[in-house]
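Every protein chain except one is present and positioned as in the full complex.
Showing subunit A:
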Amino acid sequence: MSAAEQTAEQKKFNMDTVANAAATPQTELPWAELGLKHNEFEEVVKVLGRRPTAAELAMYSVMWSEHCSYKSSKNHLRQFGDKVTEEMKKDMLVGIGENAGVTNLGDGWAVTFKIESHNSPTMIEPYQGAATGIGGIVRDIISMGARPVAVMDPLRFGAIDHPDTARVIHGAVAGIGGYGNSLGLPNIGGEVVFDSVYQGNPLVNALAVGIMRHEDIRLANASGLGNKVVLFGARTGGDGIGGASILSSESFDDTKPSKRPAVQVGDPFAEKVLIECCLELFKGSLVEGIQDLGAAGISCATSELASNGDGGMDIELTSVLLRDPSLTPGEILMSESQERMMAVVSPQNVAAFEAVMDKWAVEYSWLGEVTDTNRLVIKWDGEVIVDVDPRTVAHDGPVYDRPYARPQWQDALQADTFKASAAGQNLPATGAELRAALVELMASPNMCSKDWVTNQYDRYVGGNTALATPDDAGVIRVDEETGMGVALATDANGRYTYLDPYHGAQLALSESYRNVATSGAIPLAVSDCLNFGSPEDPDVMWQLAEAIRGLSDACMELGVPVTGGNVSLYNQTGTTAIHPTPVVAMLGKFDDIARRTPSGWRADADGQAIYLLGTTFDELDGSEFANIRGHLGGMPPKVDLAAEKTLGAILINASRDGMIDSAHDLSEGGLGAALGEMALRYGVGARVALDDLCERDGVDAFTALFSESQARAVVAVPRSEEVRFNDMATARQFPVVRLGVVDAASTSLEVQGQFDLDLAELREAHEATLPKYFG
């Protein structure tokens, strides 16, 4: 074929209309390169009754991708909707399936929050990947009708000393700070974990939370015959087109930018304007339905809006404002350009809508209208290039029951307990050894101070942050008059989940529940981000199935519903998957944030009694101490949801009744880490003894300090409240033991009979680690 003939051929393909598709059934389409499987392509042909046009193929391929359709996890995710009691539904105003769940806070207030992954974009281009992760999750919150008020970022990177880790962490942290700080949203918490399993697959999850009045809730649906469809915000460019270079067969212009997929570049100032402009639209009730544009861009927005509405939709694609005029229809449909929204506006509100756009200098273009045909029809210069049932694109994608089986290596892994292993010999026993072990632990990559990261974020912008990293939960004031507010914590432990996916996921939930309760808030709702390897590997699929089963069972028992979230699969390099990492975000409520409990004792806490709530077992498998010694095996700590509930109730009531002045939950690093962190928080020392604890629970000092048993917390109780506090714990039959006292005059953490650890020395070790590696 000559070049001229080829150009003519491609030009024809570019104008691939529905009529053309019907007339040329034999045309070869690049479905495999777009990520569709053969059976999926055949399903598209069956649904349409003909071959898809190039534009339709683009839509189906992105909407039926794992990322958008949840095809491997859908059958399992149903449990989050099924294992829900009437009591749990009581405060859920909007559940799973919308852009984000909405939970009632009372007094007419509601809160919406969601966590999502932006893992692979961050691996490719750390700064922009992490930045647009924030941008995307914030738009989910806006599209629910809420004002975003805070963000959080659980981050997982490869080994701290690997050269690529420095590349990824510098870019990701700067991107999160650059975008979030510019938006004026405080970053109130998250996690930073280093583990070589994440070397080729760093996990960058992003959470956003927003608040609104009940009447402001907006949903993503296009209803009402004749209502107008509008796209507004940034222009559409070639950003993030997944594998769309394949669609070059669609193109007849070889002068266009060629290096796709292009990285999505975020513009936080444009997003800030978009927030204010959307809130003004909501205030004037100028939109009937709204949807943010994220993954799969216009394909997703049009098909979701149309299928959630009561009719169909007609769109003229040449009306889309473009940044890159060389984009083909398929590329426009797939583009993931940032800072865009789509809305449905009734004809009488068109002028008012345009006035708001002009006020904020936001570009917009009217694309079409809602019809009663039940079809999504997209035209290119008047010619029909897409004519589909929107439900087949958005909701009725393929669903797989992927085979899964308990991995053959799981038994051997669980049998390899820490204390029986070579790494578990010669454990610290003397005071000097225990002291050195605690310093080493507090300086280790996962337990060290994360200030180097979090100091690059603005934690207090907006003036409503009541608690933030390194406290157990981030706390934001919602209502300035009553002091009502919300607390948020995100947690996951990939090591626990690798050892036992069912219980590991429950441990993530337990810890986030405990963190929120420790701050004094009542846990209300969950959003989760499930980061796993390839679902086509039965071992990984088993981890995913078990984690979802475990998490949904535990949510039901704790009475906290999952309101939304995200699944990120294929996080693996070659055949090596990451540790299964279900990140759980817990949202809690304060009637008055003035009653929040900080995580460290202050100088004015001098003489307060330090108590440990809960029971300590010999549970070192999967612990951070074992991690330092390079061991991973055995069984993770036991899950005890009933104990978590009781502990939570004690912490919440004690906070409300003023019985405790500070509290810190025990998790990674155990009691040793908790005491160290409480002392370092404000640089105030303490004297504690482990004897009563060791005698009661039958453990040695090493186990008392480093075991990671669950359902435990350390609290500081004013002398005047000791009797009341003890009575409350006893009435609830919850184990409590007095460890010692806060000593404001002391500058050390003294564990009597064992060691005296100078806080300056501990702080230096704790805070030097990240700067040492990352400058």
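Assume a residue touches a chain if its C-beta (ideal position, glycine included) is under 8 Å from a C-beta of that chain, and two chains touch if they have at least 3 such contacts; residues count from 1.
Methods note: contacts and distances are computed from a predicted model.
Its record in UniProt calls the unshown chain "Phosphoribosylformylglycinamidine synthase subunit PurS", which is the match among "Phosphoribosylformylglycinamidine synthase subunit PurS", "Proteasome accessory factor PafA2", "Inner-membrane translocator" or "Sporulation protein". Residue-wise, the contact with the chain that is not shown comes from A:267, picked out of A:43, A:140, A:267 or A:537. From the options A:84, A:151 or A:234, the residue with contact to the unseen chain in the full assembly is A:234. Touch with the chain that is not drawn comes from one residue among A:213, A:283, A:323 or A:732, which is A:323. The missing chain, though absent from the display, is touched by one residue of A:128, A:646, A:662 or A:748; that residue is A:128. Against the chain not displayed here, subunit A makes contact via residues 124-125, 128, 234, 237-239, 257, 259-260, 262-267, 269-270, 323-324, 337-338, 361.
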